[in-house]
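Here is the structure we will look at, set down as structure tokens.
The complex appears here without one of its protein chains, the remainder shown in place.
Then we have chain A:
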Amino acid sequence: MVILRMIRYLISINFKDFGYWFWTLCYPLLMCGLFTMTTSSMGGTEIEDIEVGIEPGHPVTEVLGTIDFIVLTELGESEAVDRMKAGEMAGYVHGSTELELLVTETGINQTILQSVLDQIRNVSASGIPFQNFDYDQEYIIPNSQNAEPETVLFYALISMISIYGMFSAIEFVSTVQPNLSLMGARFSASPYSKYKFLFSSVASSLLLNVLSNTVVLSAIAIFYQMSLFTELWSTLLLIFIANMTGIGLGLFIGLIPGINANIKTTFAVIFMITLSFLAGLMGPEIRTIIGENMPWLNTLNPLARMTDTMYRINFLGNYSDYLPTIGLLLAYALLLFGVTLLVLRRKQYDSI
């Protein structure tokens, strides 16, 4: 009951904050409108050509050659590796008995290529040899959605709003620390447990942010008539876990000593916008550039991972990255909660 009462008050504090609703609801909806206007002028685009290397004389050369967006080049493995490292080629198909794909980095093109090869394997597994392929028949069935790289913008936006819980978490953790706020002194001088407060903060931030995310997603579907989620429940789980990561980030930023909550919020905004920008919020090109030059950044950036994974599961029906992304987001959340718990264990301070 004590915790429920605290959750109610913490929700109430945010609920009455116009700024909270502006940033969690109005801002993403405005961004969606903006994206819709700008991307509608692009028209229905197709997947850009993917440069693929193939072992000379490989049995699937003809099959791959019939696919519009694949540009095949026959070459040796070492030359292919060089070209892949130079960013000129997405992958190299080889292996006489097994159909193998060699890549030097991961990305959307590699994922698409892997999906194509998986389908060829599946067709082959059904007993139709490569040599007997009927080239007039569509063995590779196109996904239900058109290829629209600009949807990355929307996924990046959804990724961004999923971590908005960080802002309320910053406020809450500043409120409970006597070295950060007078309210913290009142808290710490009372017998109320900091852990109960932390739990209440996480629960209230989570509830509010999930609610606002739901409203935004519904508005995207209803008002903007966009069908971004073919894999709804998997995507919602991903968003939920990202909410935990966002709250963890907020708690962590909130713990930084010596600066007030407003400066922390500004820092969090800059940090979030940077992550979102790198995840493709300002255009998918940035992701390509990072993928080519700093692929590790895409691997570590939770928003880039989330954007990628939402695109893959909803657009390509590819779940290969789903669990690793959830694992990464959860690991971040647990790490950040752990640090917060460790710091909040402290009850006395050298200076206030």
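The definition used in the following text is that a residue touches a chain if its C-beta (ideal position, glycine included) is under 8 Å from a C-beta of that chain, and two chains touch if they have at least 3 such contacts; residues count from 1.
Note that in this section contacts and distances are computed from a predicted model.
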item	value
Protein name, per the UniProt record, of whichever chain is missing from view ("ABC transporter ATP-binding protein", "Thiolase", "Putative iron-regulated membrane protein" or "CidA/LrgA family protein")	"ABC transporter ATP-binding protein"
Chain not shown: contacting residue from A:86, A:182, A:232 or A:269	A:182
Option touching the unshown chain, where A:23, A:192, A:224 or A:277 are the choices	A:192
Positions on chain A where the hidden chain makes contact	1-2, 5-6, 9, 12-14, 16-17, 178, 181-183, 185-192, 347-352
